[in-house]
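Yeah, one chain of the complex is gone here, protein chain that is, but the others are all in their spots.
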Amino acid sequence: MNQRFATATNIVAEVSSGARSAVDVVDEHLARIATDDGEIHAFNTVTADAARARAAEIDELVASGSEPGPLAGVPIALKDNMCTRGVRTTCSSKILEEWVPPYNATVVERLAEAGAVVVGKTNLDEFAMGSSTENSAFGPTRNPLDTGRVPGGSSGGSAAAVAAGFASLSLGSDTGGSIRQPAALCGLVGVKPTYGAVSRYGLIAFASSLDQIGPFAHTVGDAALIYDVLAGHDPRDSTSIVQPQASVLTDLGAPIDGLRVGVVKELSGQGNEAFEPAVVQAAADAAEALASAGAKVEDVSIPSAVAGLSAYYMIAPAEASSNLARYDGVRYGLRHDGPNTAAMMRASRTAGFGDEVKRRIMLGTYALSAGYYDAFYGKAQRIRTLMIQEFDEIYQNYDVLLSPTSPCVAFEFGAKADPLTMYYNDVCTIPSNLTGHPAISVPFGLGQAGLPIGVQILGPMLSEPRLFQVAAALEEVAPR
Amino acid sequence: MPEPREPLTTDDVAKVANLAMLDLSDDELVTFTSQLDAVLDLAGELNQFDVAEVAPTAHPFGLTNVFRPDEPEPDDIADAIREEALAAGPEVEDHQYRVPPALGEAL
Partner (left out) sequence: MSQTRTETESASSEPNLLPEGWEMVIGLEVHAELATQTKMFSPARNQFGGDPNTNVHPVCLGLPGTLPVVNEKAVEHSIRIGLALNCTVQRCIWARKNYFYPDMPKDYQISQYDKPLNVDGWLDLPGGSRVGIERAHMEEDTGKSTHVGVSGRIHDAGYSLVDYNRAGVPLIEIVTRPEIRGPEQAKEYVEELRSILVTIGASDGKMEEGSLRVDANVSVRPTGADELRTRCEVKNVNSLRSLGRAIIYEARRHVDLYEAGDSPRQETRHWDEEAGRSRPGRSKEEAEDYRYFADPDLVPIDPSAEWIAEIAASIPALPKERRDALIGKGASAEAAAMAVGRQLDALALAAIEAGADADRVLTHVANNLAVDGAQNLDAGHLAELVKMETDGALTATQAKQVLAEMVETGSAPGAVAAAHGFEAMDTGELETLVDQLIADSPEEWERFVAGDDKARHKMQGFFTGQIMKATKGQADGKAVNQLLNQRASR
């Protein structure tokens, strides 16, 4: 792995031992932000002063002999749809441009307790709706590996922040692939946890039954380090899994002989023109590499997986149409006046939302409306059950499944201006969101223009320790 | 067999925009109508599957009975949050959110 920047694991080791100060680490990252973020535009807000103050506190803890936490001194960037008390949280939307939350998301509290240092809030497709970060109301983010190309999305700012060395780790949210796809396009590890493994409290909702927070990292080890901090039950989230979750660090580096790996035919891209050939090849190579490492690799078929995209584009917009109703100009956010309350709400929403958000709100409103519910939303929720059943059946015989993460490497700005073409980008990632199962994207090989390709490892509910184990094995053998 | 679907009309979209409290220009109405119609075509794929006997998913892992105890948050936290929340209001008067008058709504 081409390691330009220090890993979080190294930073924690240095800071906790006092070999290097957290202030020094944070200053180095802030300096890179100051130099390069003008071009990259990974951040909506940089919290430099708060970061330095927090880093100084960590150093004091170390100096006084206290335990500074498992992420001591690690500079971290948060997708700007996670609430931070006193720091504006915008969702890259004009409607929340000036909004300052009075409370912290659960993940923000967990990171603070673990000694991480938040350096800023990152750009995204407005309300996380998109796959390129071109839908931000504040302008797109550029891919640090090729600034003429997108970083992917919707968590493009968080991916770019790590890839550019602005933060050692970052958090994104994944509703249909919004962590895994930008991780693939920026050459990073990206994790979509089991639904309910990480608290959604304080994550501004896009589609509540699909949204999950997860990390971006340079290495599988770094991702595992932060994953253990994020995961766990939260009484403030009713959908949070109650049972204890095993550490993903335990099996990291354990051999994978005898592990049963399925290659999902429907998601492989074989014979599909929409897939870049190098991507299809990289996934096949990854399967081959796992086999060489002792795994038992076979092709499997999950017929309902092909319905993922259509089911997703009914369910996610339906939930979004309801979740985004609250932006009405009454209690927070943008207000455009009108002669009566309804007119004020209309004017505020019309001025505050961008086109992609409006498109999805209208689509979802339609899918839920009288006379259409059963054919669209209702049917999609049943397909979802079918997918869960089919995947569960496959997991009776396989430990993990494998597929490409994204059909292509990072593409140029404006290349996918047609909404449907853009939607197709999520075809491999969407099934895990619909089933609630976890998935990890790991860099594996290079494609067009020497840009990184990601392959995805899928597993059943709460199989994260196994996914991290396989991801680490793949990372070991990945071509570099 | 997939049933043929009537194409979406600008009237349909105007109605949906109205329900969603969005105003669209005439041009936007036309563009959105064709874009949304294309996405609805995608939904046709759902008809390949017979799911009449399959229950809809409520929670992927069947979680039920999640409750919290009936205990109030400490007053000092509640007070601080109230002040910060009100500070974010676009228009606040006497600790209340001010809005233009409702129309056609008798309370």
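Order of writing sets the chain letters: A and B. Residues in each chain are counted from 1.
To be clear about the criterion, contacts are C-beta pairs under 8 Å (C-beta built on N, C-alpha and C of every residue); 3 or more make two chains touch, one makes a residue touch a chain.
What you see is a predicted model; the values in this text were computed from it and never measured.
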For the full complex, which residue in A:Val330, A:Met422, A:Val442 or A:Leu458 touches the chain that was left out? A:Val330
From the list A:Phe5, A:Phe43 or A:Tyr103, which touches the chain that is not on show? A:Tyr103
Give the residue, chosen from A:Tyr377, A:Phe391, A:Phe411 or A:Phe468, that touches the chain omitted from the document. A:Tyr377
To test your reading of the contact rule: which positions on chain B touch the chain that is missing from view? 15, 18-19, 21, 56, 58-59, 63-73, 78-79, 81-82, 85-86, 93-102, 104-107
Residues belonging to chain A that touch the chain removed from view: 81-83, 89, 91, 96, 99, 101-103, 105, 200-205, 207-209, 235-239, 318-319, 321-322, 325-328, 330-332, 341-342, 345, 365, 368-370, 373, 377, 381
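The rule we apply is simple: only the chains that are shown with their structure count from here on.
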Inter-centroid spacing, chain B versus chain A (mean Cα positions, whole Å): 23
Along chain B, where are the residues that touch chain A in the complex? 8, 12-13, 16-17, 19-24, 32, 35-36, 38-40, 42-49, 51, 54-57, 59-61, 63, 66, 68, 80-81, 84-85, 87-91, 97, 99-103
Spell out the residues on chain A that touch chain B in their complex, using ranges where they run on. 85, 99-103, 195-196, 209, 235, 238-239, 241-242, 304, 306-307, 309-311, 313-314, 321, 325, 328-335, 337-347, 349-350, 353, 358-359, 361-363, 365-366, 369, 375-376, 378-386, 388-389, 419-420, 423, 435-437, 461
